[in-house]
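I have a structure I would like to understand better, so I am pasting it below and will then ask my questions one at a time.
Only a single protein chain was left out; the remaining protein chains are all shown in position.
Now for subunit A:
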C-alpha cells in the first residue's frame, strides 16, 4: 500500500517537474501562432485557430504594430547568429584541437599554466575585457565587424574545445600512434590519420556545444557591435522594447531564436554532461 503511494507520489512529482520546465517553452510556441486578439483574450486559452501570420511578418520584415507598420529585419539578426556561431566554432576547432593535443600528449614548461589561464577566461567577468576592447576595436576598425566579434567569441568557445578535446586525446592510447609511426609515417600524418579520427566524437561534441554557447551569447555583441552584426539574442531585446509590436510576433521571434539550439541539444544529448562540466564528469 505505502509503496503504491510512493509510486504515485513519484509520478506526481515528475509531472510537476516536467510542467515547470516545459510549460514556458510550450506556451511561447502557442503564442507565436496566435493573433493579437487570441493573446489578449482573458482568461488565456490554449484553444484557438492557429495562424502563420506572425512568422510571415517576421520573414518579410514588415511588422504590424498598434500604430501602423514598421520595418525590422529580424532575419538579418538570425543570419548574424549563424555567421558568428559557425565562424567561432570553426576558428576554435582550428586553434583548439592542436593545442588540446599538445596539452594531452606532452608535458612541457608552462603548458599546464597556459591551459589553466585559457580556462580561467571562461570564468572572468566579460565586461572587464569588453570595456577596454571597445576602445581598441574602435582604433583598429574592428568595432561592428564579424571578424572582431568572432575573435572575442573565442573567450567562450576556445576553452570549451580545448578542455573537452583534451580529455578525449588523453583517453586515446599512445601505443596506436606509436605503432603507426614505427611504420615510417611522419608526425603530421599520424596526427591526421590516427589521432584526430580517434578523438572525433570529442571534437564533434565540443564543436556542437561551443556552437550552442556562441549562439546564446548576449553581452559581446551588445557592446562590440551595432544592429548590423548583432545576433538574435540582442535583436530580440531590441524587438521587445520597440514600442507596440504585436505580442504574437515577439513570441515568434523568440521561438525562431531558440529552435537551432534546442534541435542541436537533442543530438548532443550524449555528450552534454561531459561538455557542460568541461570534461570533469562523464555522462
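Keep in mind that, in the parts below, a contact is a pair of C-beta atoms (placed from the backbone, for glycine too) under 8 Å apart; a residue touches a chain by one contact, two chains touch by 3 or more; residues count from 1.
Note that contacts and distances are computed from a predicted model.
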item: "Sugar ABC transporter permease", "Cytochrome oxidase maturation protein, cbb3-type", "histidine kinase" or "D-alanyl-D-alanine carboxypeptidase (Penicillin-binding protein 5/6)" - which is the UniProt name of the missing chain; value: "Sugar ABC transporter permease"
item: Omitted-chain contact residue, chosen from A:60, A:120 or A:138; value: A:120
item: Residue among A:33, A:74 or A:151 touching the omitted chain; value: A:151
item: Option from A:33, A:74, A:101 or A:143 whose C-beta touches the chain left out; value: A:101
item: Residues from subunit A at the interface with the omitted partner, ascending; value: 10-11, 13-14, 17-18, 20-22, 24-25, 27-28, 31, 39-44, 94-96, 98-99, 101-103, 105-108, 111, 114, 116-121, 123-129, 131-133, 135-136, 151, 154-155, 158, 162, 167, 170-171, 174, 178, 181-182, 184, 186-187, 212, 215-219, 232-234, 236-237, 240, 247, 250-251, 254, 257-258, 261-262, 264-266, 269, 272-274, 276-283
